[in-house]
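Below is a structure I'd like to ask you about.
In this view, the complex is presented without one of its protein chains, the others remaining in place.
Moving on, here comes chain A:
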Amino acid sequence: MSDMQAYQRYFISTSQPKNYRTRSLVLDRPLAEAQPGQFVMIWLPDVGEKPFSIANADPLTAAIAAVGPFSEALCALEPGQPLWVRGPLGQGFELKGKKHLLVGGGYGAAPLYFLAKQARARGEEVCVCLGARNQAELLLAEDFREIGCRVEAATEDGSAGQRGLVLEAVRAALVDFPAQTLYACGPKPMLLALAAFCKDNRLAGQFSWEAMMRCGIGLCGSCEIDEPTCDAVGLPHGWLTCKDGPVSFYQPA
């Protein structure tokens, strides 16, 4: 009868610090049929509910940056404590080709870890470009290396990897890593720059967008991408992040 319930209860197995404000919450069992790039809504009764990308499906894992009251409450959970999940929701990434370039900005690295694991399980090559303001903000670099990914970092202050925006790391990586598809998750300006880059370089791209989500099931309209952004990246107007996305697809003609 568990499928009669709106939420599935999970328990924290471990809560691992990943940077100064981000923890990886590893839960007690898998999330069935989850794809990289999909998301879940996590609910704490009497506290709230927010969307989080899936960093791993088996066991279900989410990377939580403590940036507000709800995420702080999640980060304060200890092993054995419960949280509630609905999902997986939305349209995820789809691995295309054999050489994959993953680009993560800030905590956009989380869903890419799940994608990288899937690609590596297929024996395919993965290069990950991670962008952050500084070394302390970098996320999951060691985790990517552990599963056999090449990792290039770019920080705005030069405290880790090359100084500058992640786009520069992408350009540098492509010189000797001829990827067939670029997969990106991060803040909107980064995605807009990468979408333009893919268009200019005729490179297939998949972009995971962030938005305020309320219902998460394509009814309330809260997570609509604005029309100028849609125009800039070739999405139809009225594109819903929760249902049409979070991942959008660009294929050069």
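Keep this in mind: a contact is a pair of C-beta atoms (placed from the backbone, for glycine too) under 8 Å apart; a residue touches a chain by one contact, two chains touch by 3 or more; residues count from 1.
By definition in this document, contacts and distances are computed from a predicted model.
This complex has a chain not shown, and the name its UniProt record holds, of "Dihydroorotate dehydrogenase", "RCK C-terminal domain-containing protein", "Carbohydrate ABC transporter permease" or "Glycine cleavage system H protein", is "Dihydroorotate dehydrogenase".
Among A:K50, A:H100 or A:K117, only A:K50 touches the chain that is left out of the view. Only one of the listed residues, A:P17, A:P79, A:P189 or A:P236, touches the absent chain: A:P236. Listed here are the chain A residues that touch the chain not shown: 3-7, 9, 41, 43, 45-46, 48-50, 82, 84, 86, 214-222, 224, 227, 230, 236-238, 240, 243.
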